[in-house]
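To start, the structure under review is shown below, and the notes come after it.
One protein chain omitted, others in place.
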Amino acid sequence: MASRKRLLLLIRHSPYGSSLARASLDVALAAAAFDQPVSLLFTGDGVLQLLPDQDSAALGVKNPGRLLASLPLYDIEQVYVDAEAAARYQIDLNAAPVPALALDRRAISALVEQHDHLLGF
Amino acid sequence: MTAARFAHAALARGHTITRVFFLDAGVANGGMSAVFPQDETDRLQPWVELAELHGVELILCIASALRYGMLDETEASRYDRAAASVHPAFTVSGLGQLVDAAATADRLLTFGG
Partner (left out) sequence: MTLHTLNASPASAVFADCLGMLAAGDALLLLGDGVYAGMAGTGARAKLDACGAQLYVLRDDTAAAGLLERMDAITVIDFDGFVALSEQFPRQLAWY
């Protein structure tokens, strides 16, 4: 795959309310596996994926927190979070499963402009 | 239907569509056995035409497809299911197909809802 395009994934869904949250992380891992530059932006209810202490064992589904923690291992280091959305839910970003840089509206607009393709989940 | 109609309009304007990737609940579009009421449009035909008349690849995400019971011949046999449920115009494959198409395309459009 010689061609490269910068891909920004906007993660908008809570971890267990739909299968979209999981799909977005799978796309991130697939992009990394194919050596495509990928960035993640948690926004809206997507910031709920960044809550610490998630334990989904009793639900019988995978815990996205673990997957998030593994992102740096796949060289996915461009992880951002909508500061306003994180504040709305009082998310402690220092305790989040993956380090995420908080961005205000203006910085988010600039981030979007730096990417070739957007995928919203 | 919006996505299929957009695709036909894009072809009519001279664009090339490499691939349509169906994710999550979108994989239901590839169902072979859906029956539509007589006074409603057949929702499968526009996709089949894209593949058969215009060579557009139609790919169902394998993780989503298995979850929704959308199996092609290969997967039906692998998981010992009675019959395929996916129309032969569609292929079941991995997310790499989405990433690969995005890497070469000028535009990537998403349809949801």
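So that you can tell them apart, the chains are marked A and B in the order they are listed, and the count of residues begins at 1 in each.
In this text, contacts are C-beta pairs under 8 Å (C-beta built on N, C-alpha and C of every residue); 3 or more make two chains touch, one makes a residue touch a chain.
Predicted model, so just to flag it, every value in this text is computed and none were measured.
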item: Visible chains that the absent chain touches, using the contact criterion stated earlier; value: A, B
item: Contact partner of the left-out chain, one of A:29, A:69 or A:118; value: A:118
item: Sites on chain A contacted by the missing partner chain, in the whole complex; value: 10, 12, 43-45, 84, 105, 108-109, 112-113, 115-118, 120
item: Absent-chain interface as seen on chain B, which is shown; value: 2, 5-6, 8-10, 12-13, 15, 107-113
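Note that in this section only the chains that are shown with their structure count from here on.
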item: Centroid spacing, where centroids are CA-atom means, of chain A and chain B in whole angstrom; value: 26
item: Residues of chain B defined as touching chain A within the complex; value: 23-24, 61, 63-64, 67, 94-96, 98-100, 102-105, 107-108, 110, 112
item: List of chain A residues in touch with chain B within their complex; value: 1, 3-5, 7, 18-20, 23, 26-27, 30-31, 33-34, 36, 117-120
